[in-house]
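Here the complex is missing a single protein chain, while all its other protein chains stay put.
The letters A and B name the chains in turn, as written, and every chain counts its residues from 1.
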Amino acid sequence: MKKIEEIHLPEELRYSADHEWVRLEGELARVGLTDYAQDQLGDVVYVELPSVGAHIAQGAVFATVESVKSVSECYMPVSGEVTAVNGPLADDPVLLNQNPYGDGWMILVKPDDPADHSRLLTAESYRSRLKGEA
Amino acid sequence: MRYLPHTEEDIAAMLVAIGARSLDDLFASIPADCRFGGALDLPAALSESALERRIGQMAGRMAVSPEYALFLGAGSYDHYIPATVSSLLGRSEFVTSYTPYQPEMLQGTLQGIYEYQTLTARLLGMEVATASHYDGATALAEAILMAVRITGKKKAVLSRAIHPHYRQVVRTYFAPTGYELLELPVLETGLTDFSRLEEIPDPAAVVVQSPNFFGCIENLRGAAEKAHSVGALLVAGFTEALAFGLLKSPGSEGADIVAGEGQSLGIPRSFGGPALGMLAGLKKHMRNLPGRLVGKTKDRDGKRGFVLTLATREQHIRREKATSNICSNNSLNALAAAMAMASLGGTGIRELASLNHDKAEYLKNALRDAGCPVRFSGATFNEFVVGFPGGFEARYRRLLDRKIVAGLPLGAYYPELADCGLLCVTETCGREEMDRLVREVAT
Partner (left out) sequence: MSEALGTTGLILNEPLLWERGKKGRSGFSIPDRDVPSRPLPLEMTGGGPDFPDLSEIEVVRHYTRLSTWNFGVDTGFYPLGSCTMKYNPKINEKLAGLRGFAAAHPLLPAELSQGALQLMFELERFLSEITGLDALTLQPAAGAQGELTGMLIIHAYHRLRGKQKTKILIPDTAHGTNPASAAICGYAPVPVPSGPDGIIAPETVEALMDSETAGIMITNPNTLGLFEANIREIARIVHERGGLVYGDGANMNAVMGIVKPGEIGVDILHLNLHKTFSTPHGGGGPGAGPVAVRKDLARFLPIPRVVEKNGAYELREDFPESIGRVLAFHGHFGILLRACAYILSMGPDGLRDASRMAVLNANYIREKLRDVLHLAFDRPCMHECVFSDQNQQPTGITTLEMAKRLIDYGYHPPTIYFPLVVHGAIMIEPTETETKEDLDAFIAAFRSVAREAADSPAVVREAPTRCKVKRLDETAAARNPCLAG
């Protein structure tokens, strides 16, 4: 497993304490799991994503990610409607391990309140939280 | 006691190593008010020979063939178990191992169960089968709960021609869930009446057994079409796995989930258990399957091997969100079934199933010719419902005195069939035995 210093956390993204990242793309927000989360999970074998059109509140479960011997729930970082999901993840869950901020993204959301985004953690504050956890 | 190898010397040395003064010392963490001070009120230990006598006496108080002629099926069938199956299944490497959590040292069980899953899927015409369940009834209950999970609907419709005990088990499993169970009546043909299915809003599953409890062969294709037309899955149950050696498989007829009893495949009746719950489904529903699954993989050298897989569905990982609470299953009986299916082969199972069918037809026709009303007009496999001249129950009782068990009286299960019994014939029943029954019934 990586040391906290080795965890890749792009500066331009925002983070939730539950290890999701959020990238603002116009009116939409792209959501995925952080490098830290994928590293902790180990080899991801299956990802269950919500259906497009679902409205999910902040803090509610929007996906489950499975490794061989664990199931982890992913919590919605911002309330909103799911406008797209990363289809290829279903056939190729390894993307989540290989490129968590790129091909391994999970869902695209239309946030209820765009300001929610700014209330999430910065890369720096997320990293210091991780240090606290470790 | 021969199962406890410790000598006084061993015990003394071990206590010294532990730093305890006595065996009682080891239980010091149990508060005094939690201890049972007395001696258990149980029979004194028996020697092996005395034990064999005592259990043997009890076994002697059971009615079994050849002393008795039994025409009793109803979910538990008398099929010959080849000596090879009993002998191979007795190998203690299979018998005394645990669930294969360490796959490298349990490849025998794992490949054996993978083969069982494969042969079961082929027998039932499905894509995937689980590693086993307790029995046909619990497999059926789990299959219906699976349909509820898949469809997100909260109601199941069961044919009344499903084994009454199976319906009872389903009711037990459903009682605390709040999901609704409804029943479809039976037609004069002995087949399920689907005419009012459309009046039932939003069912998750339509559940039919074929051959059904009365031995009648249901029209599964029609049932599948009707189920699908109301947005439900067809769950096909069975109690006689051998039937699919001859009949069209439930999967080829459009069933979405198939669940039933595999006791006919190399497993002794053993007063009803342990038997074998078989459950099979479609690949697209794989992650909703209850129970263990064995999958194929490779080892570090690229060699073929087998492991327990998709375990994230199961209780030890997903806990309260698991697809079932099952842990121990009936693995050894699944292995027996695989051995029986392998021994029979594709050619053999068809031949054996045909022979079973033809024998039952012989008795059914002979009884009909002797004046016994055959209750249902539908085609049957191995079992059929019949009345006896002068009343079923009275004649049944009289035959017991002559060491003939003439089927199962149906009054307790179906009041409208109070004057009928369910009779069963398998390949173990000779023509002479059947002729004798007919003579006894007719006189």
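Details
By our rule, a residue touches a chain if its C-beta (ideal position, glycine included) is under 8 Å from a C-beta of that chain, and two chains touch if they have at least 3 such contacts.
A quick note: this is a predicted structure, and the numbers were derived from the prediction, not measured.
Listed residues B:A69, B:L191, B:A236 or B:L332: the one in touch with the omitted chain is B:L332. Checked against the hidden chain, the listed residues B:E225, B:E351 or B:D419 yield one contact partner: B:E351. Within the whole complex, the absent chain has one touching residue among B:G254, B:P268, B:P389 or B:G411, and that is B:P268. For chain A, the residues touching the chain absent from view are 43, 45-46, 66-69, 93-94.
Simple rule for what comes next: only the chains that are shown with their structure count from here on.
The distance from the centre of chain A to the centre of chain B, each centre being the mean of the chain's C-alpha atoms, comes to 45 Å. Partner chain B is touched in their complex by these residues of chain A: 45-46, 66, 68-71.
Interface of chain B with chain A (complex): residues 287, 311-312, 317-318, 321.
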